[in-house]
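Every protein chain except one is present and positioned as in the full complex.
This part shows chain A:
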């Protein structure tokens, strides 16, 4: 599974980081999110799917 955060849509709500802290990192400056790696480790897939479902801006995609 691959994950992507759309930087145009992300507004720094930080819910993805709450749900999958190992898969996302937040900017120190404004809290906007980026994936730690494009490829999601198998043991984090469920957490990342929950992060996708929790994003208010629907800014995260998995494929």
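Some points to look at:
By our rule, contacts are C-beta pairs under 8 Å (C-beta built on N, C-alpha and C of every residue); 3 or more make two chains touch, one makes a residue touch a chain; residues count from 1.
The rule we apply is simple: contacts and distances are computed from a predicted model.
Here one chain is missing from view; checked against "High-affinity zinc uptake system membrane protein ZnuB", "Cytochrome", "ABC transporter permease" or "Hydrogenase", UniProt names that protein "Cytochrome". Touch with the hidden chain on the side of chain A covers residues 9, 11-15, 17-18, 26-31, 50, 53-58.
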